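Structure, as structure tokens:
Apart from one protein chain that is not included, each protein chain of the complex appears where it belongs.
Here the chain labels run A, B and C in written order, and each chain numbers its own residues starting at 1.
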Amino acid sequence: MIFSSDNWAGAHPKIAAALSTHASGFEPAYGNGDLDQAVTRKFSEIFEREVAVFFVGTGTAANALSLVSYDKPGGLSFCHRESHAMEDECGAPEYFMGGSRLHGVDGALGRMEPARLERAIGRYVPEFVHTGRPAAVSITQATEIGTLYGLDDIATISAIAKKHSLPLHMDGARFANALVALGTTPAEMTWKRGVDIVSFGGTKNGCWCAEAVILFDLERANDFGFIRKRAAQLFSKSRFIAAQFDAYFEDGLWLETAAHANAMAARLAAAMRASRTLRLAWEPQANEVFAIMPAARMKALQEAGARFYDWPTPHGFDGGIGEGEQLCRFVTSFATTADEVDAFASLAP
Amino acid sequence: MIFSSDNWAGAHPKIAAALSTHASGFEPAYGNGDLDQAVTRKFSEIFEREVAVFFVGTGTAANALSLVSYDKPGGLSFCHRESHAMEDECGAPEYFMGGSRLHGVDGALGRMEPARLERAIGRYVPEFVHTGRPAAVSITQATEIGTLYGLDDIATISAIAKKHSLPLHMDGARFANALVALGTTPAEMTWKRGVDIVSFGGTKNGCWCAEAVILFDLERANDFGFIRKRAAQLFSKSRFIAAQFDAYFEDGLWLETAAHANAMAARLAAAMRASRTLRLAWEPQANEVFAIMPAARMKALQEAGARFYDWPTPHGFDGGIGEGEQLCRFVTSFATTADEVDAFASLAP
Amino acid sequence: MIFSSDNWAGAHPKIAAALSTHASGFEPAYGNGDLDQAVTRKFSEIFEREVAVFFVGTGTAANALSLVSYDKPGGLSFCHRESHAMEDECGAPEYFMGGSRLHGVDGALGRMEPARLERAIGRYVPEFVHTGRPAAVSITQATEIGTLYGLDDIATISAIAKKHSLPLHMDGARFANALVALGTTPAEMTWKRGVDIVSFGGTKNGCWCAEAVILFDLERANDFGFIRKRAAQLFSKSRFIAAQFDAYFEDGLWLETAAHANAMAARLAAAMRASRTLRLAWEPQANEVFAIMPAARMKALQEAGARFYDWPTPHGFDGGIGEGEQLCRFVTSFATTADEVDAFASLAP
Partner (left out) sequence: MIFSSDNWAGAHPKIAAALSTHASGFEPAYGNGDLDQAVTRKFSEIFEREVAVFFVGTGTAANALSLVSYDKPGGLSFCHRESHAMEDECGAPEYFMGGSRLHGVDGALGRMEPARLERAIGRYVPEFVHTGRPAAVSITQATEIGTLYGLDDIATISAIAKKHSLPLHMDGARFANALVALGTTPAEMTWKRGVDIVSFGGTKNGCWCAEAVILFDLERANDFGFIRKRAAQLFSKSRFIAAQFDAYFEDGLWLETAAHANAMAARLAAAMRASRTLRLAWEPQANEVFAIMPAARMKALQEAGARFYDWPTPHGFDGGIGEGEQLCRFVTSFATTADEVDAFASLAP
């Protein structure tokens, strides 16, 4: 009953196997091998246009370097106030940008509210150097609390960004979970809705360590090789990332693992909806489920072997958390089994 | 006949297998799993004292963050003029330090000359802010050109550093190759000779992607967790690095692979010594061999299927490279076979 | 009727004259002249203990470098959400710190609310690298909106900082205005209340360009010379700043100019209290006065020659700004005359 995080799971057997398959033989280093190139082309197929692909090692790096690539002096990047980039990366985006700032925007259920984003950007007066100036907008898909931006939501955010001549970045640490939940395509969820650059995450969805930055503007990509190398994110035996992605995309494995994780979350949510001892905080849309329960219940469940985290109440959440109650997060993954979910459900009838 | 680089090899089968072995099951993320802890303890055993261990993803990161951990405003770190940190990391050390500089020191055959190091440090007058001030000394073991600092050499460099109250960093991207070549222990080659912090490389010696920063000063290590996270080098599924090191250390695999690579280099060097068509540039001490040959010969060898790089002449090399001749680098690894070496030898009689 | 800002005034005649007095003759550069040393000693007298003094050119530099001197990897500095450092320095503190962040804390009337500060710091769990960690607390005295921290308020903030082992910085861009308003001494307002480092501003109070960073921890000051030089804030003809401070302190000129500015603000506030066409937004405590008036009135006053800025409503201000009304800021200085104030009053009866 491990619902702590999708990064507590190891790697999918097919991905682990791919690393053995590709372990022998010599290949050019630093991304110049045949497999690196083949996987890069695969990304272009998946996104239905030529894209520039840069493997990196962590989601933190993917996000930080995406913002670096569009940064400017005095720049501010707008993201949800409780986004991973703002809350959980030890200031890495600011560090890699050399001090440019993130500007937190509120919004219910993990999504920036468009009107607030518009106001936040709009208060910056062009040429007024004292405040700095907008440089980028960043959304997280799926969000930190397991909700989604619908395709229209993305288009709305994108329109605001474009109105202010700002690029739109998507933190896709859980890209696949969002994709299958929306039943759409990578192209529809990104560049066709105005997204300019994507942190494409594979790690949470069954890889060991496979992240990529996807740029749709190929000219912009000219600098990215230097941005990545300077940031210590160019891996010598790059094929170890390529091999993971190769297996990840093979026969749609990535969609399967994401669909499975989402299904497990739905199963867990269904059990919670039926529970008298805890309740869903909000409707999950991907592979994270949030529940409200008495603190004593939380403790009892954890003592019974269930692993999950208590979680701070999101700004603007008005779902009601009573005195003595606690909000808790449950994350499912490719490795979560229906048995585990059911075992948990039986503990929280 | 691939001698391009030790990072053109993939992973040792036992290391690849370890990733399959550890792929299943849930473990705490970010270095808090049992395997992470066990491997950390293993490092302490290997170094014969309690050490702080921080896994990172690239040698560039290990070097840059080691220097960050001892940096100060206006700091300069002294390293060989042709060291990897100065020449091949796209300015990553300076970037991560936020602008602190590297100061190149000359010395024959890849080793800083102690007297030059002493002079280079000595010209900085305490409190004279215009020039900045010394912050660290960094040596590479084995060096970029396949030579070694002997234990006494390390002690000599260390004494200079200590005289000026500077920490000593060792870039150990090829730590194991140096260790077995010297026939010594990790403790003797590092802290017993005054080394304060080590970039401990596993990637070039048979891992996919396994590097660690080792600090002997446990108090100094308190900051390092933040330094690493901020630098996007904290891996969520950290066990994928731990598993590699676990297999790496099991039954001395790491010493075997390094000894093999060194033996292949020695075999190659022996062939070159006997060759009439090319000659050794200097005596190899680890797993890199440098040869001088006519440019036409180089081309012919490459056309015959041998892969290796031409290389710039090191500063101060007085071994004589004639008109029309070219210096070339050959690197061996755990995956190099005697047959490959012999096949090459037969091409260069 | 210029109430735009205290930095719209030029320099006090005595300060301008000092620059002529000290213009001739040769003096050691970079702060090593006799006058530099004399003024430094003067600061120690004024603060009633030995202090380290570093002249810099702008308040932005004083604030940024103060925070640099206490920064650590992953650090967050806590300041009021609407402080100058957060809102009006184009990200300079973050830039000079290389990416460390400012964390905005709310509080009515420009002062951080102690309970909120405590909560903001308290949510950081030691050793939890994902969030980063507290590094400093910074208060502005007088605040951005012309209010003051009383001596007890400073002690309260300081106690919170000390409880968490954090240094306390004071942005004293309007140090003198606060000092005379409180009727206290520099020692009482700073180190006797737990302040560790001060941005001591002279520019807004009658100098051309004279700011200083004051450190009470002399050991900490050892690095500051390098921090300043690296930041391009070490002035070669340093005596031009020393001469300004020399005149500034001579016969208590700085207290006179500040008292005058405050008195003009009080006179203006009195007129506003009596006005039927506009009203005080809150009670001014130093040299800034905020008024609420109909937007049409604002426009009329500006057309009649009064210069002042409209101002965004502070977070948490509950003084009531009606539909069609506007909050406006008026700043007085050493150069503001009673006639100007009265002329304005006559326009807003």
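Everything that follows uses one rule, which is that contacts are C-beta pairs under 8 Å (C-beta built on N, C-alpha and C of every residue); 3 or more make two chains touch, one makes a residue touch a chain.
Because the structure is a prediction, the values reported are computed rather than measured.
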| item | value |
| --- | --- |
| Sole contact to the chain not displayed, among A:H12, A:K204 or A:R230 | A:R230 |
| Residue touching the undisplayed chain, where the options are C:T40, C:Q233 or C:T257 | C:Q233 |
| Selected from A:P28, A:G132, A:G146 or A:P186 as touching the chain missing from the view | A:G132 |
| Hidden partner interface residues of chain A, rising order | 30, 68, 72-74, 98-99, 127, 129-130, 132-133, 223, 225-230, 234 |
| Chain not shown, touching residues in chain C | 2, 4-5, 7-13, 15-17, 19-20, 22-30, 56-61, 64, 89-92, 95-96, 98, 203-204, 208-209, 226, 229-237, 239-240, 307, 335 |
| For chain B, the residues touching the chain missing from this view | 74-76, 87-91, 94-101, 123, 129-132, 312 |
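Convention: only the chains that are shown with their structure count from here on.
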| item | value |
| --- | --- |
| From chain B, the most remote chain by mean C-alpha position | C |
| Chain centre separation (chain A, chain B; CA means) in Å | 34 |
| Separation of chain A from chain C, taking each centre as the mean of its C-alpha atoms, in whole Å | 41 |
| Euclidean distance of C-alpha centroids - chain B vs chain C, Å | 50 |
| Where chain A touches two or more other chains, by residue | 89-91, 95-96, 98 |
